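Of the protein chains in this complex, all but one are displayed in their positions.
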């Protein structure tokens, strides 16, 4: 059994981790910390867990985190980097669901998260936890920076056309890396369980809007990830929108197909690339995946379009932002780190309707 | 492995059965029939099942239903009663999710469902599939009429105060059986996956209304069930309402407490009655359960209130209408019929948020 | 033109007042105060008002409230009672949308609102602003305590059967005043525009729950109002529920019909009672009114049921909680106070779908 601790278990990624870990056959939950709710039984805050978890939130200071094999940080940005060194020193491995170990460039980190980075050396060591890209590195990592919800969907959507192998096979770039457009739509749980006016039901339901058009924290993360995949820089327009629903991200990706790309059977390329991936499903040609088709599951579904009379490649990607976009990906990464089958504890079917 | 067939797998209770049975460790799905969709892979209609089920819908005429150990009917009313005799004759056990085997009085059945009953003898044999009431009879039944969604929640809500044992212990009736009020609220999936105007999102969202105030098919079923529990007739006002959400039923039950009842600790009574029930959770005193606390799970949560200055007992009951209110209860009943632990394949945690 | 000021214009009742008053042909808006947002153009906070209102929020201290003919308080409880005396002294009339001038019993006020009442003498003078009950008193009032959203719907729903005239005509009480049950359901805007977790879209949508079962501030207000109507005390069970929608209240009212009541044609009684009311619509027998049928309008729709085999009178009432339940009623009361036709500025049709 893997001994697991969770720091910061009161938010949405925290409770989603709990939902998945309670059902995981190889995990023993050791502690869930919350400074604010220390002492409160977890099931009092989340009645959905009544009868299935006996733990109470414990104070971070006294929680037996150093006895764990693995600690998840489901905390605000900045917490993991303050505690990582000590835990690693105690032989504990770490998966951070926040942004502390995502951006390799500390200047970029500081620009977007408005705080200095506390441990650049650990950042250099940290592995970006996207299994479809970094599977081998993840297996041996001590410290994981788990991708953001939007970045997971966008990187998976463009992975097959940016990888050097595909470019080499085609004899040149398949799409124009200089003008990538990611028009993304997210359910409201992506904003977290914070008391804010703009995500109240009376504000956000029966409504639709864009936000962060001129700049969003996930843009540099996506650009970094795509550049790492391609081995070359990319230029990205990322436009997030808020959808009046709880869970789900739908990314609509546009890229101009190059001359070399025009000869490519993109459907076949995507199917081939993901055929062995347990959590990426390439839909049949012509499909339009729905977010609910992955609701509460770790699956990503992708559809590839080349609309008539167009030089565009249009890729549609759906994921559950709290599962493959956060906690489910965390469990997938944990399985890799501890040598378990990658889908252990992650076989729940999507909930539809 | 239990060999299972499903007749009518295209509606919401059908796809919910599939979600649960695909994850059930002791079930082998043999056939899913749909006259209209025969030949279509199930996963084409329900992409949430892609990669997890290989079956196509088969024509009812040619499906190997007689080779099954158990057949679920997830069909419109009237289908099961036309096919039950032949299947039972072939040694197949039956769980009907529709209303054919619920109402014991055929005149009542004909009044509410506008069709003659085709097999009164089988109706007499059929067991009403509410495990908390009929557990032993279910184990040995060949033919189950599964309770409706509203009736499950209402009967469980009043079970502890109507049972003769409780009445005997209190030295008299605890509540006035002559004026029971069930004010119930259901998500829209309760209306099924039928193309109708009144359940369109543009009609039913951002809206709330009652319906069937003067009479609803579930009223006689509830009254029959409560009378069976109490051993005496009851008088019931049942008012269903439509909630702009997908899943969930919330029943708010009102009953006048009698003199004998005033001495009762209802909280303790309910906790005691359900302490060994795997799928009924009595919440702490003062709670107000939310439908999402049981979303996509087979749990029912109940809270008991005696508001100040009132002679009323107010009971709040939440369930997922597609799980404990339909398909999950069907699996629970199947487990009983085949000697499995009652919660086999039903341990999924509620999805929250 | 009536010179109108609004204290506290940033909440939902404030912006709804603005929507109605900007379109009112006899109103000149003088000031809208907000301590927190002083200086911000109103249309910056509410883009729906862009181009239609030039005012900025002003500081309460410097706003020309004393120059107004009428000031609305759309503030938290406790604000109006602190400022009322001075304004009244300056000849300004007041309509308070909060609770300061609703409950006539200051002990009850203090019990539910957790603050002492600052001006019992003004409370004694204040008129309860429900036009269907207090039309004449409202015309001449200086100070109005506007009813709460739930209380408006519940009182209108039982008005015809509790009024002494109806009781006298029937030769006795029509319903049992000792056991009134109001099972009420409200959209989330009723909780106001406050940053709170439980009303986030990710918490409150696709969900349904009761709250305040054991006690809610509106219960004593309703009981006081019904007792005033009946001339005798009543006993009330009030159970509010939260509906995943923005606007709308649906009250389902249950009362036991007395012997005298059994002879009554309730449909005719209700139609007669409200035939001259501009904002109360009694639906045809058998109707089930929807909240969207009054969305964004000042109408209340009522349906009266006597379900078969039942001794119960079931009354269904729908209103828009922000219009007839708050700001629209405020404008209706203002029209009465200033001698205008009662529906001036209130003829907008409901928005459906």
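We just call them A, B and C in the order they show up, numbering each chain from 1.
By our rule, a residue touches a chain if its C-beta (ideal position, glycine included) is under 8 Å from a C-beta of that chain, and two chains touch if they have at least 3 such contacts.
Just so you know, these numbers come straight off a predicted model, no measurement behind them.
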| item | value |
| --- | --- |
| Chains in view touching the one left out | A, B, C |
| Residue of B:8, B:60, B:151 or B:244 touching the missing chain in the full complex | B:244 |
| Touching the absent chain when the full complex is considered, from A:217, A:247 or A:324 | A:247 |
| Among C:103, C:283 or C:312, residue touching the chain not depicted | C:283 |
| Residue, one of C:177, C:241 or C:292, that touches the chain absent here | C:292 |
| Chain not shown: contacting residue from A:44, A:108, A:125 or A:311 | A:311 |
| Residue numbers in chain A that touch the chain omitted from display | 179, 181, 183, 185, 187, 202-203, 205-211, 213-215, 235, 237, 239, 241, 243-248, 250, 252, 254, 256, 286, 288-292, 295, 303, 305, 307-312, 314, 316, 318, 353 |
| Hidden partner chain, residues of chain C it touches | 12, 15, 19, 22-23, 46-52, 189, 193, 205-206, 246-247, 281, 283, 287, 289-290, 292-297, 301, 322, 347-353 |
| Residues in chain B touching the chain absent from view | 12, 187-189, 191, 193-197, 199-206, 244-246 |
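The working rule: only the chains that are shown with their structure count from here on.
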| item | value |
| --- | --- |
| Nearest-to-centre chain - CA centroid comparison | B |
| Centroid distance [mean C-alpha coordinates] between chain B and chain A, Å | 37 |
| Where chain A and chain C are represented by their mean Cα positions, the distance between them in whole Å | 46 |
| Chain centre separation in whole Å, for chain C relative to chain B (CA means) | 39 |
| Junction residues of chain B, two or more chains touched | 205-206, 246-247, 289-290, 292, 295, 353 |
